[in-house]
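As you look at this complex, bear in mind that one protein chain is not there, while each of the others sits in place.
Each chain carries a letter (A and B) given by its place in the written order, and its residues are counted from 1.
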Amino acid sequence: MDTFLFIVELLGTVAFAISGAITAVEKGMDLFGVAVLGITTATGGGILRDLILGSTPPVAFRDPVYLLVAAGVSLLFFLPWPRRRLRGRHYERALLFSDAVGLAVFTVAGVCGAYRQDPQRSFVLLLFVGCVTGVGGGALRDIFAGDTPYIFVKNIYAVASLAGGALCALLLPRAGKVAAIAAGMAAVILLRLLAAHFDWNLPVAQTPARR
Amino acid sequence: MDTFLFIVELLGTVAFAISGAITAVEKGMDLFGVAVLGITTATGGGILRDLILGSTPPVAFRDPVYLLVAAGVSLLFFLPWPRRRLRGRHYERALLFSDAVGLAVFTVAGVCGAYRQDPQRSFVLLLFVGCVTGVGGGALRDIFAGDTPYIFVKNIYAVASLAGGALCALLLPRAGKVAAIAAGMAAVILLRLLAAHFDWNLPVAQTPARR
Partner (left out) sequence: MDTFLFIVELLGTVAFAISGAITAVEKGMDLFGVAVLGITTATGGGILRDLILGSTPPVAFRDPVYLLVAAGVSLLFFLPWPRRRLRGRHYERALLFSDAVGLAVFTVAGVCGAYRQDPQRSFVLLLFVGCVTGVGGGALRDIFAGDTPYIFVKNIYAVASLAGGALCALLLPRAGKVAAIAAGMAAVILLRLLAAHFDWNLPVAQTPARR
């Protein structure tokens, strides 16, 4: 069972490392900057989750596999071949898709981590930890890259994380871990991709007419 | 007694949520961005405090009331009515006042949290935790909004937090919690509002004549 979550987490690590690495390549960072941004994006959410839950050292520090996978994937995207494919719309799509998968994986990983620590946790805590874990890696990526974090500007970003996290938290005690993880991830990815494709947006407040 | 601190913390949560929400509205963020910035500002300082004191999961994750109050207040400020009142100087005043109240509440909440954990803590630790808790939420708000944190640019910002925190830490073992909290908060708010009104500033170093 935990093998399933482990494989899912590796998938998310790969996806977020890709999103960090291609962001770094776009920003003209050097070899190590690309590796650092890939690793930060891929491990940041999980480290935040473990700090919040008081599970120290965070698993990304205890088990080297996350770090090594993130570093390997990042360096791969430094090579000319993957980058040659990443022109124009391909770049946008690769970033959107890898980010959506990472968001989905770490949302359910956050919910499952909080649930495993104590199944009696309140629904709000599961959701909050899931959301922080899911958006944390990407937020660090954007802050380090000097961009406004996705969560503040992209359509349905944190909403997708919350919806998938809620589904996962509801299914965990009822349908088992595999079903909860699969359904939660599917919900996050679907919502993000649909929102991006149809350009769904939440309403924006009309700013007061000052200045 | 702890009921008093709880009510004070709710007041600070409301105040910092307002400051985060109106900052987000000004930046043209969408509905969820407004909620996220309001929540981050209102819960960030307390989460930092609990991580520093090793009290995990932080209370903002354990007790949903902070999160729900911050979310509710933020969404309220997304409605047209409060924003219509927030033009020009009203905006500046609302931001100044809500930020000052939040700074005051979380400064004393930091001092009290460190003191409750161990009354033998050194004065410097109480002050340092109080200051980090007080300025933490606002610093996260400003970084996420892409601004330079208040603490580096506003007159007497961290000085106000330190002065109020020192007063609170001195009174806690002598005059009881209610008096210490009330006096500490009054000192922070008074110093901030006076500094803003009379434009008190600390001296600025003349930068070397390079470039």
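Assume a contact is a pair of C-beta atoms (placed from the backbone, for glycine too) under 8 Å apart; a residue touches a chain by one contact, two chains touch by 3 or more.
The shown structure was predicted, so the numbers you read here are calculated from the model rather than taken from an experiment.
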Hidden partner chain, touching residue among B:V69, B:L95, B:A158 or B:A180: B:A158
Hidden partner chain, touching residue among B:V129, B:A145 or B:V188: B:V129
Of A:V8, A:V25 or A:A42, the one touching the omitted chain in the full complex: A:V25
Footprint left on subunit B by the chain that the document does not show: 51-54, 114, 122, 124-125, 128-129, 143, 148-149, 151-153, 155-159, 201-210
Touching residues on subunit A - with respect to the absent chain: 24-34, 36-37, 47, 51, 54, 56-58, 60-62, 64, 67-68, 78, 80, 83-84, 86-88, 91, 143-144, 146
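One rule holds for everything that comes next: only the chains that are shown with their structure count from here on.
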Computed distance of Cα centres, subunit B from subunit A, in Å: 29
